[in-house]
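The complex appears here minus one protein chain, its other protein chains still in place.
== chain A ==
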Amino acid sequence: MSSWRSRSRQSNSSRISEEQINDLVSKLQMILPETRIRNNDRVSSARVLQETCNYIKSLHREVDDLSERLAELLETTDMTSSQAAIIRSLLM
């Protein structure tokens, strides 16, 4: 964590921001799916950052993939009243 520490001012506030950073990293670790990091093990922050990068990239790919699938689906069918009813049930 030395790089984060050197960026903040060397004073009492640096200790607080270091705690903040550790807290944020642990929260990130919790967010990551189980298959990437075993949440009960203590892993290094560098590893958490690496896995976060990979996770964000995979989420981007998923959005891309889902957009394509929705595009194909909506090409063939149009929004009918039954579909609108389902979507209304999603909103409830």
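The rule we apply is simple: a residue touches a chain if its C-beta (ideal position, glycine included) is under 8 Å from a C-beta of that chain, and two chains touch if they have at least 3 such contacts; residues count from 1.
Operating definition for what follows: contacts and distances are computed from a predicted model.
**Student:** So one subunit is absent here. Using its UniProt record, which name fits best from "Vacuolar protein sorting-associated protein 16 homolog", "IBH1-like N-terminal domain-containing protein", "Lipoyl amidotransferase LIPT1, mitochondrial" or "Glycerol-3-phosphate acyltransferase 4"?
**Tutor:** "IBH1-like N-terminal domain-containing protein"
**Student:** What does the interface between chain A and the hidden chain look like in terms of residue numbers?
**Tutor:** Interface residues of chain A facing the absent chain: 1-4, 6-8, 17, 20-21, 24-25, 27-28, 31, 45-46, 49-50, 52-53, 55-57, 59-60, 62-64, 66-77, 79-80, 82-83, 85-87, 89-91.
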